[in-house]
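Below is one structure; the comments refer to it alone.
Only one protein chain is missing from this complex, and each of the others stays in its spot.
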Amino acid sequence: MSLIKIKNLSFTYANAEEPAIKNINLTIDKGEFVLLTGPSGCGKTTLCRCLNGLIPHFFTGEMQGDVIIDGLNTREHPVYKLAQKVGLVFQDPENQLVSLNVEKELAFAPENLGLPREEIRKRVEEALQLLKIEHLRYKAPYELSGGEQQRVAIASVLTLKPKILVLDEPTSNLDPKGAEQVLKTIKVLNEKLNVTIILIEHRLDLILPYTTRVILMDQGEIVLDSSPEKAFCSNIPEKIGVDVPVSVKLYNELSKTGVKFNKVPLCAKDAAKLLAEVLK
Amino acid sequence: MIEVINVWFTYPNGTIALRGISLRIRDGESVAIMGENGAGKTTLVKHFNGLLKPEKGVVLVDGINTKETSVAKLARKVGLVFQNSDHQLFSTTVEDEVKFALKNLGFSSEEIKERVDWVLKFLDLERYRERSPLSLSGGERKRVALASVLCVKPKILILDEPTIGQDARQKRKLGELLKKYQEEKNTVIVVTHDVEFASKYFNRIVVMARGKIIADGPPNKVLTNPTILEESSLSPPQVTVLSREIAKKINNFPKDIVLFGELLNEIIARIRR
Partner (left out) sequence: MSYTMFSAFEFKRKDTYIHKLDPRTKMFMTIVFMTVALLFTTIIPLLITFIITLIPILLAKSVEEWLNSLKGTTILLVFILVINSFIRDLNFALAMILRLIVLITAFSAFFLTTHPDDLAQALIQMKVPFDFAFALSMATRYVPTLAREAQTIMDAQMSRGLELQKGGLTQKIRNLIPLIIPLIVNSVRRALSIAESLESRAFGAIKKRTYLYQLKLKKNDFIFIIFLTLYLLLMIYIKIYSPLASWMEWKFPL
């Protein structure tokens, strides 16, 4: 059975005239690493909010269709139930870190569930170790760098033990080194815990080698859903205004001049290797 | 011209943000100031329009010492657009928002009209003239915030992190607009982490780390230098990453290309050889 199943989903925010997303049909399986991208205002964030029930429970409006998460219909289950399946991480760490101490931040969610103290302790320690942030245990948010803050934000939803992690532009406020740290962390979670990842991200070059699937959205609809190779070789990214990663761009441009690699490179290393073969 | 001579600055909480900065930016330059968070970039540009005054050293804008004038007086020469547009917008219509600075600076009503028309056209905002800035999308709000400063036609335009939250198309549009404005003999300065944006649209890169300038030069010299990048927590542009990888495999391939067009030409030339 698919972990996420979305059927004919449309949503219009209260006070809005146009639907933010329309006719979304999507199934995602365990362990997938999905890159979700598209121009601003294309409905990515709205789709994320549908996955843990913030829509329709927190944001009001008109929702059509169904979202089934690990067998639970989001219409029928409250956010705190769904939050144990889907962890949501947002763009601005400042608005996610509400405690003045990392350990407490991590304990916040399981405390809300009323779990026994030993269990909370266990989950906090696991998350601290997994994200390699044990040394930050007693620090306040303002004592952390942007990359550290965002890793704490990820850890703070991991203590709910979600099977799915949805990250809405987690690196856009960070400097390049911070972004790299966060993206590496996400990769580790996918590989080690087999957590399903849905990532909204503009820094495609760094993340593309890890992704198993690319979904492109434009004007509230899914316009492409395929492997990363196929997605960026098509003309759709160009058409909707999404940048193509440099290594794929090179492949595309060289193809136009008649030079074909025998596969599509997703990172610089692969591109260099393929180019060396051609030049030999 | 901006001249910064041995400037030091300490915040009241004791953080030393600038440690002896000297820098000269001539008229008509396009400069990207880069470095990790906390390196002192924003503190430095706040000295350019007098929001902060140096604790030691001097900042001269067209020969005027910023210590001896007011922010409002400098605002005719130096425009500073802040990172978060929501920190600026407050008016009921886009037109009023743009008029705010012009009124403050005492322009005549004909001049105000002329400049509002010009800036709304320049930034492609005419259709939003009567709309409330707060009802616009994030990208559009950012453009209104830019308009609200650009309307003064400052000789020196400074933008703090203009690409955060912008998608690829918006970034391209912004880059081209800034280039166009610079070509009209104005100085454009950005503070940014975005190496791709900086390498594409700016001729000079100033890199800061821990309150000092550690590098200053054209993108293909600065953003390809591993030591500088390491020290300032920056990553090289993706095109440079690719050119380095290729150079590992292919003899004599240049390691320091920053623009995609150049990289492609180099490769095609080698394939044809």
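Quick notes
So that you can tell them apart, the chains are marked A and B in the order they are listed, and the count of residues begins at 1 in each.
Everything below uses one rule, namely that a residue touches a chain if its C-beta (ideal position, glycine included) is under 8 Å from a C-beta of that chain, and two chains touch if they have at least 3 such contacts.
Quantities reported herein were computed from a predicted structural model and do not represent experimental measurements.
Under the touch definition stated at the start, the shown chains contacted by the missing one in the entire complex are A, B. Annotation: of B:I2, B:V59, B:L89 or B:V144, B:L89 touches the absent chain (contact as defined above). Residue in contact with the omitted chain (choice from A:L3, A:L47 or A:A109): A:A109. Residue-wise, the contact with the chain that is not shown comes from B:A75, picked out of B:L18, B:V59, B:A75 or B:A168.
Interface note for the absent chain: among A:L3, A:I28 or A:L54, the touching residue is A:L54. Against the chain not displayed here, chain A makes contact via residues 49, 52, 54, 58, 78-80, 83-84, 87-88, 90, 92, 94-96, 98-101, 103-104, 107-117, 120-121, 124, 138, 142, 156-157, 160. Listed by residue number, the positions of chain B touching the unshown chain are 11-13, 46, 49, 51, 70-72, 75-76, 79-80, 82, 84, 86-90, 100-101, 104-105, 134, 148-149, 152.
Note that in this section only the chains that are shown with their structure count from here on.
If each chain is reduced to the centroid of its CA atoms, chain A and chain B end up 30 Å from each other. On the chain A side of its complex with chain B, the touching residues are 38-41, 91, 145-146, 169, 172-178, 180, 202, 205, 241-243, 245-247, 249-250, 253-254, 257, 259, 268-269, 271-273, 275-276, 278-279.
Across the complex, chain B meets chain A through its residues 36-37, 137-139, 164-170, 193, 195, 233-235, 238-239, 241-242, 244-246, 248-250, 260, 263-264, 267-268, 270-271.
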